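Mind having a look at this structure? Questions to follow.
Every protein chain of the complex appears in place save one, which is left out.
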Amino acid sequence: MSFVKVRGLGKQYAPDGPKAVDDLSFDIREGEIFSLLGPNGAGKTTTISIISTLLPPTAGEAFVGGHSVQREPMAVRRLIGVVPQELALYNDLSARENLRFWGEMRGLGGEQLKREIEEKLALTDLTERAKDRVSTFSGGMKRRLNLAIGLLGNPALVILDEPTVAIDPQSRRYILDWVKGMNAKGTTVLYTTHYMEEAQELSHRIGIMDHGKLIALGTLAELTQLVGEHETLILRLQEEGGEALAAALGDARGVTQASSTDGEVVLNVASAEEVLPIALRRATDLGLTIRTVEIREPNLETVFLHLTGRALRD
Amino acid sequence: MRKLRVLALKEVRLAFRDVGAILTMLATPLALTLAIAAAFGGGGSAPIADIPVLVLNQDAGEMSSTLVEALLSDQLADLLEPEVVTDEAAARARVEADQVAALVVIPPDFSARLLPMGGTELRVESEGAPFQLTAAQMQAWASNPQDGDTEESPAVVEIYASPQWRISAAVVKAVVAEVLERMHLVVRGVGSTVGRLILAGGMDITNQEQLLQVGQSIGEQLVLGAGNGEALLRLEVVSTRRAFSWLDYSAASMAILFLMFSATSGGRTLLIEREGGTLPRLLVSPTPAVTILVGKMAGVALTGILQVMILWGASSLIGAYWGEPLAVVVTIVALVLAATGVGALIAAWAKSPQQAGAIGTAVTLVAAALSGSFFPRMNLPVWVRQVSLLTPNAWGIELFADLQAGDALVNVLPMLGGLLLLTVAYYVVALIGFRRQFE
Partner (left out) sequence: MRRLLACVRIEFLREFTSPMSAVFFLILPLVFTAAVSAGLRGMGGSDSQEPPREVEISLPIWSEDSGPLTQALVDTLETAHVTVERVEALSKEQFGLIVPGAMSAELLAGSPVTLTLQVPGAVSSVDVVREALRPATERLNTAVQVVRGGLQQAREMQVLAPEDEQAFVDGLLDDIMKAAQHPPVVPQVNWGEGVEVEEPTSLTMATNTEQASAGQLVTWVQITLLGAAEVLVGERLLGTLRRLFVMPTARVSILSGKLVARLLLGLTQMAILLVGGALLFGVEWGSDPLAVAVVSLAFALATVGLGILLATIVRTRGQAQSAVVGVSMAMAALGGAWYPIEITPPVYRQVVQVLPSTWAMRAYTDLLARGADVMGVLPEVGVLLLFAAVFTAVGLIRFQRYR
């Protein structure tokens, strides 16, 4: 059952300007974790802004739980909880006061609200600091509170926009575990990120976006099949000269794609075993020394590289 | 020193990047200047003009017509906009609705009271024509020139006025009083003359015809009404220094008020940076706290100087005088520094931008009230004037008053020195608070 339907969605901020989102179509099934993966500027935030009724689309339409985001925004908002990338907290107030306010804005009240507040405080391990001002919280604690607010009222769909950017590994682990826990209880999750590992770990299905378009969609297995049995061979050089080496290897046998970033030469190859000696030879010819060699199994990084010719982390 | 410059320039760049804010900051002084100009008509003192006034004549005699004509005369055409009415109730209602400044009611016994001793008819042909007294009147006066000092209380020309038009009403009263006095003195004067001529033996008191003729002859030489034959006595006002002007005073005091608002809210950038997180980063850099504080306020100061300069220029175009240019520039700079000192002080001790804003507003308003921005400073009690010297507002108003009267820069140097000391005091207290809060 599709809980979210996106059909031909488009967004252009200026009439003749570039399209932030271009002809996007996908579904999110009820109870699944769906990730939108892509580099910065791919259009992920714009997409979820439209789905969460914050922005109107300039083309196409989207539906959440059967309600149109354009024509029935209130109905949509009742079904969703949003955890924004930027913190959205009242720093002068306590955690409890924040939760109370946002709960009331969700339409909760009375005993139900009180229960919700205590539950979320416990879930995010903030019960002991409930009365303290948010401005006294650490960054990780603020993130957890930010998350808790998004979950007030146990919405059917939770939208998380790059929730793990610039946080410590502990807090990141916490969030990822929690998303899985939520989903286990039946919550549908739309998750955007530019971290491949997260998308791989969490998602039932992944949509890969680049320059506003959806360039691939499917489970991890389906996506990696796009690149076939291809592996990724990563060579790190002692000195400058990556571009030259990549150029030299571009037409080598068994190499489907070669690119260079930050002193790394990334090769998409049919078999790393076969290409490695060729690479070493070409490097020697150019007078370059290879410091380390890494062989990676096909993953989303590979997929992205295969589809766009660029690394995901650009 | 270099760090100070870097900080200051950063502040200035940030301040001037927000185009919308700049426009508002500059547009407001101009709007205020226009407000002053419109209110004062560009002149020195407020010219009251075109006062709407109603005239109701309940008297049947001729003297009242003279008064009415005086009010309608050309000489008063700029000052008054009179309208003769007959419906008293309606007229009073118009006053109560504040549509007109006042209603002048000439009572039924007006002519009789102005000419005691008889109720015989008096013919007055038109304004400027000689009037005639009856022989009986002249005889009565002649026999007793001092008579007329009755114990009766005077009749009243009621000026029914609107409290929204207080000054106008006072002007109307003054005009009516002037006309009344002239009429009264002329009448009495003629009578007294005749009396004294009789006493001097020049006239036979029983010769009615002669009395009448003499009275007429004298009367011919006088003109009743608001006009004056030849006003021989004139008043000239000479200012050895530049005379006081409300336009000058208001332009300067409004500029100072506005500056204080800008400076006290500008100090908030300190606190906003703390919220944003960039301030702590500054503080752990090897930069002394005083440099940070001063550097941040530099942007506020530069903006303040620009604003006041614009006000100076714009108000000068409409006729306001601030003083000798060099002296004005130096004074403006000194005032801006003092104002930013207050802003820094508030920001250094406040806990949040909102609190700083509220306190800044209140401080500015209180300072303005005590210093003479809202009430003329010279009318304030001495102790209020002294207390207000804790604020830049008071110093500013005093300095500009001196400069506007004609003092040169060298004359106001002592005061500028005092202001500088005050500024240093502000910054010292600000620094203490700054250290406490941020370190």
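Structural remarks
Should a chain be cited, it is by its letter among A and B, assigned in written order, with residues numbered from 1 in that chain.
Here is the rule we go by: a contact is a pair of C-beta atoms (placed from the backbone, for glycine too) under 8 Å apart; a residue touches a chain by one contact, two chains touch by 3 or more.
Computed from a predicted model, the values in this text were never measured in an experiment.
Here the missing chain is touched by one residue of B:84, B:366, B:408 or B:432, and it is B:366.
Of the listed positions B:7, B:85 or B:254, the one in contact with the omitted chain in the full complex is B:254. By the touch definition given at the top, chain A reaches the unshown chain through residues 52-54, 74, 77-78, 80, 82, 84, 86-93, 97, 101-102, 104-107, 109, 133, 149.
Keep this in mind: only the chains that are shown with their structure count from here on.
Centre-to-centre, using mean CA coordinates, chain A is 68 Å away from chain B.
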